[in-house]
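Apart from one protein chain that is not included, each protein chain of the complex appears where it belongs.
Letters A, B and C mark the chains in the order given here, with residues in each chain numbered from 1 onward.
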Amino acid sequence: MITKKVTGVDAALEGVESGMTMMLGGFGLSGIPENSIAKLVALDVNNLTCISNNAGVDDFGLGLLLQKKQIKKMVSSYVGENAEFERQMLSGELDVELIPQGTLAERCRAAQAGFPAIYTPAGYGTEVAEGKETREFDGKMYVLEHAFKADFAFVKAWKGDAAGNLVFKGTARNFNPNMCGAATITVAEVEELVPVGTLDPNQIHIPGIFVQRIFQGETYEKRIEQRTVRTRD
Amino acid sequence: MITKKVTGVDAALEGVESGMTMMLGGFGLSGIPENSIAKLVALDVNNLTCISNNAGVDDFGLGLLLQKKQIKKMVSSYVGENAEFERQMLSGELDVELIPQGTLAERCRAAQAGFPAIYTPAGYGTEVAEGKETREFDGKMYVLEHAFKADFAFVKAWKGDAAGNLVFKGTARNFNPNMCGAATITVAEVEELVPVGTLDPNQIHIPGIFVQRIFQGETYEKRIEQRTVRTRD
Amino acid sequence: MALDKNQIAQRIAREVQDGYYVNLGIGIPTLVANYVREDIDVEFQSENGVLGMGPFPYDGEEDADIINAGKQTITTLPGASFFDSATSFSMIRGKHVDLTILGAMEVAENGDIANWKIPGKMVKGMGGAMDLVASAENIIVAMMHTNRAGESKLLKKCSLPLTGVGCVKKIVSNLAVLEVTAAGFKLLERAPGVSVEEIQAATEGALIVDGDIPEMKF
Partner (left out) sequence: MALDKNQIAQRIAREVQDGYYVNLGIGIPTLVANYVREDIDVEFQSENGVLGMGPFPYDGEEDADIINAGKQTITTLPGASFFDSATSFSMIRGKHVDLTILGAMEVAENGDIANWKIPGKMVKGMGGAMDLVASAENIIVAMMHTNRAGESKLLKKCSLPLTGVGCVKKIVSNLAVLEVTAAGFKLLERAPGVSVEEIQAATEGALIVDGDIPEMKF
């Protein structure tokens, strides 16, 4: 078995440099690679291009990198929860490329799967398609969208093993599996690193071949963005 | 919950007609929809176009349909285990389109996911690419391959529930998940239909939305094509 | 009288049919789940990766790993499943979701919709909306008929950046139910006590009034 286990977040982020392009999993604050983000803040790398569905909130997730102005460009589908983000974007300090959520997922998957580009109907006829090639198939119009190219992908899983196999929980799965193997180096952080052989081979969401480095995160805050509950009758 | 459970194979194949295009899961004889195939034989429909990685063996799997000359055209990647198949193909009775295995999988997935076509490097420069559009991305050549269009997809899973959720076992998974939702009607047969709520929502390989009809197969022979074993020391 | 948000949701709920997989957008659409008839089978999909959403969790049972696309904590019902984002949009792009209900800032008489950006002011992003409107065959828009200044949001042509072209099929506003046809907005139903004239006055785009227009039923 090929082992992907590294000693911790320091070893996992070895080679990260300013100016790199990063993919980061998560939807809102759910399933984000908290430990890797904290380390990116500590490393003080800057001029980063971040591909991530959202941009965190002011004081958590990618918001932490935005506060320190480490991000040059964001590629996201929705960034509505972050005041500092909005300020940097409107002032022109931050370059922002907004793309449809399904396009984001599939441009990751294309990189993972060795497809150079895909045709999606999303965004046809809108400013998202401006300057892009469009094409008709069976009477419907599609936009050609290219696979992402990234240096690092940071994903967060529930459980994993030293072979790099990953299992996700609930909707914390989201973009994480699609980003595995979609960058030169995929770093997976997990809540629990379990002994090899304890994960059912039928029930592995991401086979270890898509992961280069794996470590168990020290702590997970797992902050809830919108706590909605009902009261018991 | 939307129920997909039908009374059995008869109800599951309602609407099947001669001349239709069918997808059938399985690799070799592993994970093939045995009960649906048996019913197709009994229904005596013919002029079928079958999209399936393999064509069974003479007396099992799709070989049963070939024996009765119910198949007009096969779209497969490998057909080397079937003498009757070879006879019909060489005599011109059977139309055969051989395509790369990864292309077959991805043309199914494209249909499932609403993509009209994909660019794959497989087959570039070979007769598989003849008459097809090719294109260069980043210095590498790709072939444009279109999503399949099929009337029925017949898949076989290990476990399933009335919501249509499916779980596969081992390498019997193969093309089955990629064919779900890739045809107008997807019929899933399972070894065991379990009560709704007993499958872990984190561990469902195919969500029920991709399946229109589900039933528990009466029997499964699960024939082994190449029994290779080692002796105990 | 014009409908409130809950009444818009209640009216839209009547469009939800037995056996439908439904994607609900943020805002009024989320409320639709509260009004769907209990004698039909419907499943709610959320594009962040869940099918078979249930009600909000009981206080203390919320889980940061189980949320909807609005980032709200949710529960799941028996038969539910979780999946990755690519699979989620396979459901949407592949037309496996039967009905999409979403909000809009503007809709044009040809079915164009704008709901993701106000240049220079508000740029939250399109999230999954562009995928949803580009793929769904059955899109209902839940919206206010006019903005706070009283200006129509049902226009000849959208003024804001588009989310999708020619895709809206039906609109349920606080004033009316309308179908988008080749000739424009066809008035199907009036909110209780709202006149055709009031609807006409609030609609900038072509309004087609064909015969008597009944009041909505809930």
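Simple rule for what comes next: a contact is a pair of C-beta atoms (placed from the backbone, for glycine too) under 8 Å apart; a residue touches a chain by one contact, two chains touch by 3 or more.
Model, not experiment: these values are computed from the prediction.
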item: Where the missing chain makes contact, among the chains that are shown; value: A, B
item: Options A:162, A:185 or A:229, residue touching the unrepresented chain; value: A:162
item: Touch criterion as defined above, residue of B:6, B:38, B:98 or B:144 at the omitted chain; value: B:98
item: Contact residue for the chain not shown (choose from B:63, B:177, B:201 or B:217); value: B:177
item: Touching residues (missing chain, whole complex) on chain B; value: 27-31, 53, 76-81, 86, 89-90, 96, 98-106, 108-109, 120-128, 158, 168-178, 205, 222-232
item: Chain A residues touching the omitted chain (full complex); value: 1-3, 109, 111-115, 161-163, 165, 181, 196-197, 201-202, 204, 207-210
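We adopt the following convention: only the chains that are shown with their structure count from here on.
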item: Distance from the mean Cα position of chain B to that of chain A, given in whole angstrom; value: 33
item: Centre distance in Å when chain B and chain C are each reduced to the mean of their C-alpha atoms; value: 36
item: Set of chain B residues in contact with two or more other chains; value: 114-115, 201-202
item: Residue list for chain C, restricted to those that touch at least two other chains; value: 82-83, 86, 89, 92-93, 135
